[in-house]
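Take this structure first; my questions come after.
Every protein chain but one is kept in place in this view of the complex.
Entry: chain A
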Amino acid sequence: MQLYLPIAEVSVNAFLILGLGGIVGFLSGMFGVGGGFLITPLLFFIGVPPAVAVATGANQVVASSVSGVLAQLRRKAVDFRMGSVLLAGGFAGSAVGVWVFQWMTRLGQVDLFVQLSYVLFLGLIGAMMLQESLRAWFRAQKGGPVRRSHVHTWVHGLPLKMKFRASGLYISVLPPLAVGALVGFLAAIMGVGGGFVMVPAMIYLLGMPTKVVVGTSLFQIIFVTAFTTLMHAVTNQTVDILLAFLLIIGGVIGAQVGTQVGVRLKAEQLRILLALLVLAVSVKIALDLLIRPSELYSVMPGMLP
């Protein structure tokens, strides 16, 4: 069934989009990530203009995080105080990101900018995650001592300390603000929730206990992606509600199935698989930048600045 998207102004197969949302939802349910980092590149691939893909991707992440945070809330695994601090940073980062996005669009380098961000962040996080999860896996095989979860680092020496009861932390508000801002920025330019940056940063940088990490990250991602969606809708008019609707419907169904599969796999195995997936996406985008394109020219409607 063909469906004409009012904002993207392309005609797409509705079942293809539903399926796409379903597959990404399945993976996100299995790994506990928003899935924005997969949705946005896949939308580029089927011919949705990059600006629309990024803005609509953010909208889709809102739905998957709402669904995820409700599950975490029932387990009381959300640190609202930490979430609010991250959020304050997130809004600032997102506002800057939308502005940079507009500026890059004017320069005609938005595609490159988005692609480079994907290669850089996905490559970095994927490599780190792979290294860490492989080490954990070997350790589990050998049955060696488990590393302490709470390690004191330079982060704990910064001023403006604040108590985060749910996380059992007494640390400066500066690192959470910075992490939040980075994630907000990424949400705006990549159309992702930033869970793949947020989760490792919370564990390794802030030293938060793993049980509250996912819920707290999802909690703040809802608001950051909601803010990003709104900013894109108002400044660039690039949110396609029909496209988002199809992705969400496919996504929420896939996520529920994915969660069921996820509980049957071991945590280390899941992390290795996720790391490989993230790396694969990063390598694919990097190759596109390195290989000579078959058509050197591109046509964009609109004026030069």
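Definition applied: a contact is a pair of C-beta atoms (placed from the backbone, for glycine too) under 8 Å apart; a residue touches a chain by one contact, two chains touch by 3 or more; residues count from 1.
The definition used in the following text is that contacts and distances are computed from a predicted model.
Considering only "Multifunctional fusion protein", "AIM24 family protein", "Rod shape-determining protein MreD" or "TIGR02186 family protein", the record for the omitted chain gives "TIGR02186 family protein", by its UniProt protein name.
Residue in contact with the omitted chain (choice from A:80, A:137 or A:245): A:245. Here one chain is not drawn; of A:3, A:162 or A:205, the residue touching it is A:3.
The set of chain A residues touching the chain not shown comprises 1-4, 6-7, 9-11, 59-60, 62-67, 70-71, 108-109, 111-112, 226, 229-230, 232-234, 237, 239, 241-242, 244-245, 248-249, 252-253, 255-256, 289-293, 295-304.
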